[in-house]
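Questions regarding the structure given below will be posed in turn.
The complex appears here minus one protein chain, its other protein chains still in place.
For reference, chains read A, B and C in written order, and residue numbers begin at 1 within each chain.
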């Protein structure tokens, strides 16, 4: 069994990330973006690239720092604490993981390099219904000559409004698993992107494909074999998102504990009320327990990726529960002020809700766990 | 919509029942029975008959007081408060309700009279697996000449060890619903009763039927039509059991609140600890809310029995949740003493567990509700 | 009042006939969402002729406030008669003709504490939807501690000169009049120096500022009083005994909030959310939670009915009403979490196909804060109902 505490390198990474983000991207920066109607800050993205973060999962040959999934999760966790909005999970975690499965392909290698340098962003166009279900993909990629013609609708494409390129999941056969992953520029003819007005004020798009042409070159990996490339990417994304949610939980909890220590009601600090103390202690326990599942998911993906599915679903399932509790307690314990738009807690609640749904909610991952366990 | 508060008659019934039971059957009496290895006290049963309770659902023509299901529930609720152990639900509620569906049959009428007078007890032999599922009955009643031959195994036959007669559900055809209910003496040839050593120290038996003969006379209602007789009986039993569980919850809660008001820890009454206060208040809310569902189930069964299924499953489902919480909080808030056999709280916990399972647990009734609601 | 109330069956038949004749078809659309509510007031814009027609015909017959005495604009119904009226409305999916803080809160307070003259003066305009009221209780920084009122009224002989600030005043920017707790004796103990005053929001010195919530809506305001003159006869109950009125009203408010105002439909059903989202309950955890919410919702609704029956039977519910507020609001939050989950990614969009689901979801988070937090309700139960020590 592997060690679940941070290595020295990881501790340094976390400390420097926190230092950087507290300066460059406290929650107030997110508010500025929201008020300006912007989903993320490209200048910050460039800085994250300079720090090596966008290349955290990119091999050193392609210019990345290749620190592995544990490190990627830790970065996501720190971003979560102050609600940093960026295409980190879509691009640096999921697209990078997908492309590195086929890194011997020169196009993929080139793309990885551009991800590391911060010059290319990706979004994954997977889901078509209201719930995460990549296996239920109906969108067709019909064979036309040597290539394909893609037609259909994708929804909840996170970062899909701004991404340079899309990884698109489409059906290339009638068998359940006959799915293929395409890597195409987001502005290719026949693609229409419609912004979705998300409650977390981040980028998500409905994307329709109307006879979009794709060549064999655009296929990531092999035709009909999307899942061998996509599964590692999904797991990486799910784990990083779980980590972000755990950071978010810690961030909301930190605000809440501070409030308990300073707010007076009926003449005493509300932190003296034992009912609130016990609820705070319970929530803290949940966050601690969730943190362990994140650490485990990272270690498993780095050390035994073929058997990491259980660890990842565990992390995402647990993170969903904990984030939900953290933001509900956060609002409730803050009372009226927690309900106002002028206060930051609402941002945590809205982001938690979106993150719960993205890449599979509690129920989805609970069933994944049940399947692995043979229930 | 009907009135959910008690009528004057019902208030009087409750008051007199409480007065009688506090004298004749406080929890200490249950302890005496348990220590003596007895499941119930026939003398008390006789007194309950004298008070008219065993005839609460028996028509006046057969010597009953015919006060209806709301009244039966109230009696069960009062019994639950001090853990009165008796065949009340099996005999006076379920068997009486089944038999009164066919009260124009002279044998049924006679049996009803004996139930009212306290001279006859019944048990219902329904389930064969570990979970309540009357529709899954596999036990065969083969046609032999003009009669039947019953062979199979029944389990968790509550009051089955002591009952004079059994209502036995058996399969008379291959169709799902081709079930028939038989009313036979418990000592008929071929019947073997094995006591089950139940955690609530009450009567339950495993009963095997080995070529037990039954005549057409023994059929309650019509062949292949068990459910038209049994369904009302099951509902009546489920509602009364839910009422008993709500009484049990109140009883456990009453002990707990008293303890909070008298036990000191760290120099103060533990009832001053806000965390315990809020948990107690939450539990009280749950009991109040559950009480409403019991009242509603009684009213619906008395006023609109054909549409009472939802109300009954609601009451039993809710009562299962509340009783579980009440006894868990009861033990926890009492601390070590709550864990000792010398203290009564354990009896409440054990009875609650058995009552949760009997006649369908939370999950069973939740699915009944879902079915009625069309989920 | 056109009905023969001598027996329930007769009443039911008459109401049914009356509704057939008087309830506009448009008002029988089963819409119980926030947008469909008729609040009334000086500046009210009716959404349709039908909405106005429905309000007027009900008001003429005492049916906007059916349990109020006829002389004050009600129909004089008792609890059982009211049930008949409501069940007949339900039967045809009719909207309520009027909802307002005047009906839910000020009315009951005036009926209990007001003079005959005050009742005659204030109640009929409420029943006709002419005056829209708001409630001025909470103050900045006070939170759950409602009695720590700082807004003060100086005695100026024939009037009080009111200065101070309220917060969380529901729809203060849309209301015509306010009922407010004002400290009229600053030397008395906390609960003893407060009066319950009524005044026009157009009085000189009154101003409001909406508070934007996380849901994007602004149902609450900050309300400022700057040398507002309040005539001496605009007090309910006795001077400095306003806390008694407030406490009485808080009990009512709890019942109202728990019952979603009208005690009728909560405006959104799981079935509709699922249908809109093209989703179902095949997944075990969602199914389990859906049924659990259903169980809780039916149970709480029955409890509201039972408590109303009990109150109508003359047995006051009193502090136990805190339970209704607690259970009802916690349920509402839980239900909206379920709705969001059932709605999936469609429900994450402000203007997605499932309409205002996320806004409603965020709005429910205030349910367990406004009108006394869940924590305050639990403390009321533990101390006043269960008798647990200090």
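Operating definition for what follows: contacts are C-beta pairs under 8 Å (C-beta built on N, C-alpha and C of every residue); 3 or more make two chains touch, one makes a residue touch a chain.
Note that the structure is a prediction, hence the values are computed from the model and not measured.
Peer 1: For the full complex, can you list every visible chain touched by the one that's not shown?
Peer 2: Visible chains that the missing one touches: A, B, C.
Peer 1: Out of B:68, B:305 or B:363, which is the one that touches the chain we can't see?
Peer 2: Of the listed residues, the one touching the omitted chain is B:363.
Peer 1: Give the residue, chosen from A:25, A:86, A:101 or A:290, that touches the chain omitted from the document.
Peer 2: A:290
Peer 1: Kindly note down the residues of chain B that lie in touch with the hidden chain.
Peer 2: On the chain B side, contact with the omitted chain comes from 127, 129-131, 155-156, 196-200, 204, 263, 265-266, 273, 275-276, 324, 328, 331-332, 335-336, 338-342, 345-346, 349-350, 353-354, 356-358, 361-364, 366-367.
Peer 1: Take the complete complex as the reference. Which residues in chain A touch the chain that isn't displayed?
Peer 2: 1, 3-5, 257, 260-261, 268-269, 271-272, 274, 277-278, 280-282, 284-285, 288-293, 295-296, 314, 317-318, 366-367, 369-370, 373, 375
Peer 1: In terms of residues, what is the contact footprint of the unshown chain on chain C?
Peer 2: 284-285, 287-289, 291-292
Here, only the chains that are shown with their structure count from here on.
Peer 1: Report the inter-centroid distance (CA atoms only) between chain A and chain C in whole Å.
Peer 2: Distance between chain centres: 41 Å.
Peer 1: Taking each chain's centre as its mean C-alpha position, how far apart are chain A and chain B in Å?
Peer 2: 52
Peer 1: Can you list every residue of chain A that touches 2 or more other chains, as numbers and ranges?
Peer 2: Counting only residues that touch two or more other chains, chain A contributes 273, 275.
Peer 1: Where does chain C touch two or more other chains at once, residue-wise?
Peer 2: Correct list: 375, 378.
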